[in-house]
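Here is the structure we will look at.
Missing here: one protein chain of the complex. Every other protein chain is in place.
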Amino acid sequence: MPEKPQISTLQGDNVHREWSRFKYPQSLINYGILLAILLFFAYSVHYLNIPLERILGMFGRLGDVLANRYYPPDLVYIVDKGYLGAIIETIQMAYLGALFGLLMAIFLGWFAAYNVSPSRRYIYPVARLVAMGCRSVHEMIWAILFVTILGFGLLPGVLALTMFSIGFAGKLFAEEVESIDMGEVEAIRAMGGTHLQIFVFGVFPQVRVAFTGIAIYTWDVAFRAATVVGFVGAGGMGWYLKRNIMQIETERTAAILLSIIVLVVISEFVSAWARSRVSRAK
Amino acid sequence: MQDQTSPLTLDDIVRLRRKKQRTHFGFYLILIGLVLWSVQATVIDDTDWERIGSLTDVGESVAHFIGIDFGLIPSLLGPTIETFMIACIGTLLGLVICIPAIWFGALNVTPYKPVTYPIARIAMTLSRSIHEIVWALIFVSAVGLGAFAGILAIAARSLGFIAKMSAEAIENIDHKPVEAIRAMGGNNLQVMLYAILPQVLPVILGIVIFEWEINIRRSSVLGLVGAGGLGLVFFRQMNTFNYPGVTTVILAILGLILIGEVVSHYARKAMI
Partner (left out) sequence: MAILEVENLRSKYSASGPEILKGISFEVEENDFFAIIGPSGAGKSTLIRCINRLIEPTSGDIRLDGTDMLSLNAKSLRRMRRHIGMIFQEFNLINRMSVMDNVLSGRLGYVGSLRSIFRVFSNSDIQRALELLERVGLQDHIDKRADQLSGGQRQRVGIARALMQEPNLLLLDEPTSALDPKISREVMELIRTMATELKVPVLCNIHDVQLAKEFCNKIIGLQDGNKMFDGPTETLNQNSLDEIYEMEVL
């Protein structure tokens, strides 16, 4: 059998080759960043006075509290007519807020899409700013603001959910519009279509299906938010939650929380089913 | 089988078009009617219109918010940092507790499908269905007021999203590297380290950064129920009717979110 060639004699030259896993300066920067992040976390734990040693004890206490004070949940309370009415209100608040928000988000998505925005210099940046603004403010803050201006009730809740939906759906719509085939848009532009015609004929037919999926998703998330905006006075189930927490009615609180969880899970399943139907019907 | 031997005439086509348009129009009309009725039944009836007053009254209310309370700014620094930290540690903790959920929740690596997979999916659904405020309430009653409850709430809320997306990423891996490592005699751990993890880690990192950005937004309101951060300052400014102060806090929150977006943008670029 012929002798297997030794690697070092293959080339026949005597050049010394090297490789190291550590690359200067890139590896240094990477490890530096990692170290900085870890230090930040360690400092944060210290800064926030997180009692690491007491953690396990706390979870024991949580189990205690759950078993004794929150169980059994007061189910009678939640099948009461008043609370059932609150559930209906929550659903209505959610879908009205999502509906108005989505309608406005369609236009916002159009204006905030770089490829088809009617005016890239003025309308586009403003639309992007509005979408970011609506998105960045938490729905609870919107709710508090509207309650302050308009008082308690469902109207501030609907408005808060509208603002939330505009931000949520607006960004998703804009991303969808930015990924269309521009050929169809070019055709409408070439024949002298106005901006609105370009949108209705060139953009919308392409994104209609995706928009429907996003709309269903938005409704689902809006419902989730609707269950808690009542906490700050905007009506619906959240209001009952707040009252019972304030009155330390723990079993009723447990029942309300349970009802919220059940309803949101149901809405999640319904929306997931609807979205899969929509994407199959493409 | 043909029930028409002659092609449609112009009149036929026009008639069909008009009919279709009228049906659509009628449908939309009914829909709008339902919505209007809904609005009437809830918003219009339920609202105390007298208290709101006229449009100018509303305008005045809004005008109260215009302005910045500069005196408040120094005392905002602490809570702002706190909010930021809650988001960071909360997201990290969420990732850590996610690991078993991801393992159980990916169809191709879950140890005992009929049992572990449903457990994971239920955990993910619960985590995502419960609003962060509700999580915060739960943890505040368990571990007391303060940032710790906030961190736990963020972690519990993030678990669902991170686990679901990461499990999907694992389910969608390319099997060719797995095949290659097995073919050269690698064991399960080596397959995980050399074939699965390199594909999946960048995706998971992207998911974590995405969720981290959203968590900054969530952390800002947890203080409303006592879980630390700017939420408490917001609450206090509201209660003392210091509306410019409220605006200032909101600006601080927006600033934090902006930082999150910038960091996330550069992190994404670095990953590609």
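Lettered A and B in written order, each chain numbered from 1.
Note that in this section a residue touches a chain if its C-beta (ideal position, glycine included) is under 8 Å from a C-beta of that chain, and two chains touch if they have at least 3 such contacts.
No experiment lies behind these values; they were computed from the predicted model shown.
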Chains on display which the left-out chain touches in the complete complex: A, B
Selected from A:15, A:191 or A:246 as touching the chain missing from the view: A:191
Extract the touching residues of chain A with respect to the undisplayed chain. 183-184, 186-194, 196-197, 200-202, 205-206, 208
Across the whole complex, the chain not displayed is touched by chain B residues 7, 10, 13-14, 17, 21
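In this text, only the chains that are shown with their structure count from here on.
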Give the list of chain B residues in touch with chain A in this complex. 35, 38-39, 41-43, 46-48, 51-52, 58, 61-62, 65, 81-82, 85-86, 88-89, 92, 125-126, 128-131, 133-134, 137-138, 141-143, 146-148, 151, 217-218, 220-221, 224-225, 228, 234, 238, 246, 250, 253-254, 257
So, in the complex, the side of chain A touching chain B is made of residues 40-41, 44-45, 47-51, 58-59, 61-62, 65, 89, 92-93, 95-96, 99, 133, 136-138, 140-141, 144-145, 148-155, 158, 224-225, 227-228, 231-232, 235, 245, 257, 260-261, 264-265, 268
